[in-house]
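Every protein chain of the complex appears in place save one, which is left out.
Entry: subunit A
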Amino acid sequence: MSLKSKKEPQPQPQRRVFKVIVIGDSDVGKTCLTYRFCSGQFQDKTEATIGVDFRERMVDVDGELIKLQLWDTAGQERFRKSMVPHYYRNYSSFQNLPAWIEECNKYCSSSGGIPRILVGNKSDLKEKSEVDTNTAQRYADSHCMPLFEASAKEDKDFANIEAIFLTLAHKLKCHKPMMSGDYPSMKRATVLSIDKELVRKNSDSYCANC
């Protein structure tokens, strides 16, 4: 639904939708993170996500209104297994993924592959932190992705959480030409995952987000 109708009844260019898939271990706070970003609120109690939930928010990226559609996935692998391949398969088969990433690299020289971001959630629980920032930073660096530490719980951290997704939106915007140029149907495309190894390594309070 559009925010404003045009003055003239001209065909409105379809608003672009960027998809962000959020993955990570169970109970790391994926639902809370996405909910905080989309509604500005923190939810103390949530249910375990089964399958996938959606949350959305409009963002302004360099003057263009873009809908960020967050795919909030289940933490337990069993369901994610069926989810993640499907997400890719919408546009290309899962097997072609490496080739696709390569293609992506070819067009977007600024970054390697599809944008990924690592989020260390629950930063308010400092004393319980199992992963120190340096370790996480090193890991993120070695995989060419920015690291964010944030707390979906802390009100004062809201700006930080916005920064996470806005960064991603900017990164995505730079990837866009290659998507829409080659595959017109992919205007709603993109953003992929982080590898599971990483998620495990970063244990409880880290949630990968791609």
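Of note:
Operating definition for what follows: contacts are C-beta pairs under 8 Å (C-beta built on N, C-alpha and C of every residue); 3 or more make two chains touch, one makes a residue touch a chain; residues count from 1.
We take it that contacts and distances are computed from a predicted model.
Entry comment: the absent subunit's protein name, as recorded by UniProt, is "Rab-GAP TBC domain-containing protein", drawn from "Proteasome subunit beta", "Peptide chain release factor 1-like, mitochondrial", "Rab-GAP TBC domain-containing protein" or "Defective in cullin neddylation protein". Within the whole complex, the absent chain has one touching residue among A:20, A:33 or A:52, and that is A:52.
Considering the complete assembly, subunit A touches the hidden chain via residues 1-5, 7, 9, 12, 14-15, 17, 19, 26-27, 31, 35, 38-41, 43-60, 65, 67, 74-76, 78-79, 81-83, 86-87, 89-90, 188.
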